[in-house]
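Right, I'll just put the structure down here and ask away after.
Note that one protein chain is taken out, while the other chains of the complex remain in position.
So, chain A:
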Amino acid sequence: MDQSWLSVFPDTLRRLLAKLPESLFAELEEIRIREGRPFEVNAGGRHQFLTPDGEMTSVPSRAYHPDKQDTGRLLDLLTNHSLYTMEEELRKGFITLPGGHRVGLSGRTVLAGGRVEHLRDISGFNIRLARELKGIGDPLLPYLLDFRHQTVLHTLILSPPQQGKTTLVRDLVRLISGGSWRHPEARWPGKKVAVIDERSEIAGSKFGVPSFDLGPRTDVMDGCPKSEGMMMMIRSMSPEVLVVDEIGRPEDAEALTEALHAGVRVIATAHGTDVEDLESRPVLSKLIGASFFQRYIVLYRRENQLLFSVRDEQRRRILGIEEKEGRQRA
């Protein structure tokens, strides 16, 4: 794995991480630093603390406790010594690093007119390492194909956080854009894909250029509010497939309806554990009621495997997790 993200850590923390066994290091997903509290890492789905000797422990008191100097240095390095360039990021609560890794922040907010104006006294960091798992979308894509129109179906992907939603969407974008349909009868070329990457997670763009392989025919609108971004893309980039992360606001539904009328196929994700969950959520229930989506995918993660179930527009189960398991995670 690319290890450039290690350079954002101050020496003390970097040395601890370097002491991790290689197998564990390769599985790192989250690194959590909280000032004055135990240093925590999450590798392969398991949360553990790191001792000053670089060993794993489940006893918080034995763990290394990062001090104010550690967090100060970490923030300085994370922001490229320029906190002032990150005002918008701080308002949103996260910073994107080269390579698409994301750092969530917590601290004390400064309010102006009831809205968060700035984040100060930042003391909590959650470094989420982005993974590019090529091929993870292979078993799923055949269920999303629209053979009559030679394109993909309107799809909603559901899962709780941390289950690999973004990783899956990223791979689907790459496959659709490259025309690798993973089905013997699907023999049409790749589609023009537009990704609205509000939180810079799907593409991990740095200076507007994606860090991940998103296929040859993909355009990315980075850091753009979803509803606005969808409209901009439809108007200006003539996409055939539109990909958005985490829909849920009223204006998102409006933009999705617009996309539908424009003849653009949509692949969207949302937080949730099952399709029934969505009925209690105003915007999403409206979209379901209007039979907007033709496929619903629910993701699960068991051990190190990514599993999914597929439902059609009537929400009938086409494929359950019992029947077929997704490809094993790398």
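The definition used in the following text is that a contact is a pair of C-beta atoms (placed from the backbone, for glycine too) under 8 Å apart; a residue touches a chain by one contact, two chains touch by 3 or more; residues count from 1.
The rule is short, and it goes like this: contacts and distances are computed from a predicted model.
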Among "Peptide/nickel transport system ATP-binding protein", "GTPase regulator-like protein", "3-oxoacyl-[acyl-carrier-protein] synthase 2" or "Stage III sporulation protein AB", UniProt-listed name of the chain not shown: "Stage III sporulation protein AB"
Option from A:3, A:58, A:80 or A:236 whose C-beta touches the chain left out: A:80
Contact footprint on chain A, counting only the chain that is left out: 7, 72-73, 75-77, 79-85, 87, 118
